[in-house]
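Got a structure here, written out as C-alpha cells. Questions coming.
Only one protein chain is missing; all other protein chains are in place.
Labels A and B are assigned to the chains in the order they are written; within every chain, residues are numbered from 1.
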Amino acid sequence: MPDTTQPLATASAPAHFLLGKSRWRPAEIVFWALALAAYFAFPRRHLLLNEIAILGLFALSLDLILGYTGIVSLGHAAFFGAGAYAAGLFAKHVFGEPVTGLVFSIGISAILGFLSSFLVLRGTDLTRLMVTLGVALVLYELANRLDWITGGSDGMLGVKIDPILGFFPFTFRGSTAYLYSLTVLFLAFLLARRVVHSPFGLSLRAVKDNRLRASSIGIAPARRIVAIYTLAAAYAGAAGALATQTTQFVSLETLDFTHSADALLVLVIGGAGYLYGGLLGAIVFKLLKDALSVASPAYWLFWMGLFLVVLVLIGRERLTGGGRALLDAVVARMPGRRR
Amino acid sequence: MWGWNDRRVVSVLTILFDGVAYGMLLFVLACGLVVTLGLMNFVNLAHGAFAMAGGYLTVILMTRYGVPFLVCLPIAFVATASLGAVVERTLYVPMYDRSHLDQVLFTIGLVFISVAIVHFLMGSQAQVIRLPSYLQGRFEIFGVGIGVYRLFLIAVCGVLALLLQWVLAATRFGSQLRAAVDDARVARGLGIRVSWIFALTFAFGSGLAGLGGALAAEIVGLDPTFPLKFMLYFLVVVTVGGTSGMTGPLLAALLLGMTDVMGKYLFPKFGAFIIYAVMIAVLMIRPSGLFSRIGTR
Partner (left out) sequence: MTAALETTGLSKAFGDFLAVNEVAFAVQQGSRHALIGPNGAGKTTLVNLLTGVLPATAGTIRLDGEPVTALAPHIRVGKGIARTFQVNQLFPDLTPLETVSLAVSERRGGGSRWWQRLGRDAGIVEEATEILTRMRLADAMTTRTAVLPYGRQRLLEIAVALACRPRVLLLDEPAAGVPEEERHEILEIVASLPKDVTVLLIEHDMDLVFSFADRISVLVQGRLFAEGTPDEIARDARVRTVYLGEEAGG
C-alpha cells in the first residue's frame, strides 16, 4: 500500500481537526512539570506522592477499559494484586532488582488479563460486572488460602528490594520511590496516549458507543477488547509491582473489592475517557482520604459512599466525556489555539 | 480415610442437609433482588444492606429489649419493608432510567454509607444471637445429623417460597406483577399501575431480605461487611437462576448453598474459591443464566 502519510504543513483542514486531538496541550506540559516539581516542593511528602502516582497508574489502567471501551469492571484490583504479589515473590525468591521485577510483574498480569479478557466478551453489563467481580474474588481467595506462598492475611514479609538498576537505592523518605513511580507512570502514560489517539483507539470508542455499528463497519470487537484489556491489566499489574517495591510489603488489601471500588471512585472524581481523569482524581482522592481517615476507616467509607450517591443523583456527565469537553472548552480559550 | 462405608454417606447427607438449609436461606435473601432486577432492570447492589439492617435490628431487639427471637422475625420483615418503601420512592425512582453503570455506582455508594453507619453505631465485631433453647441443638435420624435451627430454616423458607409461588401464580397481584416483568410498557397500556407494583414489590423484597438477615445471623454471622460479602452470592442466584420466575432462583440458590457447604467441608483449603470459579464457568456457558428464558435482557 502506498505511503499516504504527509507532512503536517500541507494537511487539509479535516486532517488538522483529527491531528489536533493528539497534539500536546500546554496544560498537559504544565501538569507533568508540576508533577516533577512536587518532588522538590514537598520533600517531606514523597511517600504520599508515591502513593498518588501508583493510584494514578491504577486508575489510568481502569480508564482504558472503562472510559474508552465501556467495560464496567468491579474487579480490576485482580490485576493490581497479581502484579503486586508477582513482584513480591520475584524479589523474595529470584532477584531483588526492581526494574526486572517490574517487567516480570507486567508479564504476569498481562497474561492474566489476556486470559480473563475472554470472560468479558460475552453477556450483558451485569454478567460482566459479576465475572470481573468473580475473578477478583477467586484471586483473593487463592492468595488467602495459599498462605505459605503469599503470607495470607498477614501479608508477605521479607521482601527486600535492591537499588534500581543497581544504582539508585530506595530510601526511607520515599524519594527514590516517587521518582521511580513517576517515571513508570509517565512512560505508561505516553504509550496510552499514543494508543488512544490512534485508529485503534478510535475503534475502541466506537465499540463503546455502539458495538453493533462497530461490527457493521468491519471491526472485530472481540479482538480489540482482548487487546486493550490485556494492556490495561499490564498497567494495573505495573502499579501493583510499584506498590510492592516501594513499600517492601504486599497484603490481601491489594485484591480487595474496596480497592477496585477505589479506582472506580477515582475515575468518578476525575472523569473518565480523557486519560487525565485517573491522575487528577487520584490526587484529590488521596488527599481527601488522608484528611478524612483520621477519625476511623468507617468515616472515610461514609463520605465516599455519600459522594457517589450525590454525584450520581446529580448527573455523572463527567464519566461520558464531560471532563474532556471541559478540557476542550478551557483549551479553546487559550491564545494561539486554532479551532 | 475415604472409605466407602455408611459413615461417609451419612456425613454427606448431613452436609447436604446443611447445604439445603443454607440454600433456602439464600433464596429468601435474594428473591427480592430477583424481582427488582427482572422487573425494573435495576442493578441493586445495596440489597444486602437491607438484609444487614434486619439482622442488626434483631440483635438490638433481642439483646437490649429482650424481645423473643420469633417475635423479632416479623418485626424485622415489617421494619425493613417500610425502610425499603421509603428508600425506593425517594432515592431509587430517579435511577430507574439511568445506565447500569450509574446504578452500580449509586448502589455501591449506598452500601458504603450503610456499612459505615453500622460500623460506627455497632462496632466492627461479629454480632452474636442467642437462639431460644427450642431452636438449639441437633438430633439424628438414621445417623444423619439434623440441626434444629437448620430444620427451622428449611421450614420457614420453604413456607415463604410456597407463599411466593402462590402469590405469583394465583393472585391478581401476581399476574399483574408477571405482566409488568414481561413488558412494563404493555402492562401500563393495559391499565396496570406499574409504579405502584414497583414500590410494593421492592418493599416486599426488602422486607424478605431483612427477614433473611435476621435468620442468617446465626448461620453465617453478622458484621458490617455483610452486604459486601454476600453481594456476589445474591448476584449469582439472580444471574444463574434468571429473573423470569421463582423456580429458577430457588434451584440456583439451592445449588449454590449445597456447593458452598460441600466445598467448605470437602475441600476446606479452597473454600469459597470453588463457588466463584463455578459461577464464572456458568456465566461463560450461558451468559443469560442457567434457568432463564432465551432473550432476557
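Everything below uses one rule, namely that contacts are C-beta pairs under 8 Å (C-beta built on N, C-alpha and C of every residue); 3 or more make two chains touch, one makes a residue touch a chain.
Computed from a predicted model, the values in this text were never measured in an experiment.
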Contacting the left-out chain in the complete assembly, out of A:His46, A:Arg128, A:Arg145 or A:Arg224: A:Arg224
Residue, one of A:Phe31, A:Phe95, A:Phe118 or A:Phe200, that touches the chain absent here: A:Phe200
Touching residues (missing chain, whole complex) on chain A: 1-2, 4-6, 11-12, 14-22, 194-195, 197-203, 205-206, 209-210, 212-221, 223-224, 227, 320-321
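Simple rule for what comes next: only the chains that are shown with their structure count from here on.
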Contact footprint of chain A on chain B as seen in their complex: 37, 43, 91, 94-95, 98, 100-102, 104-106, 108-117, 119-120, 124, 224, 228, 231-232, 235-236, 239, 269-273, 276-277, 279-280, 283-284, 287-288, 297
Touch list for chain A against partner chain B, complex: 72, 74, 119, 122-127, 129-131, 133-135, 137-138, 141-142, 145, 257-258, 261, 264, 268, 296-299, 301-302, 304-309, 311-313, 316, 319
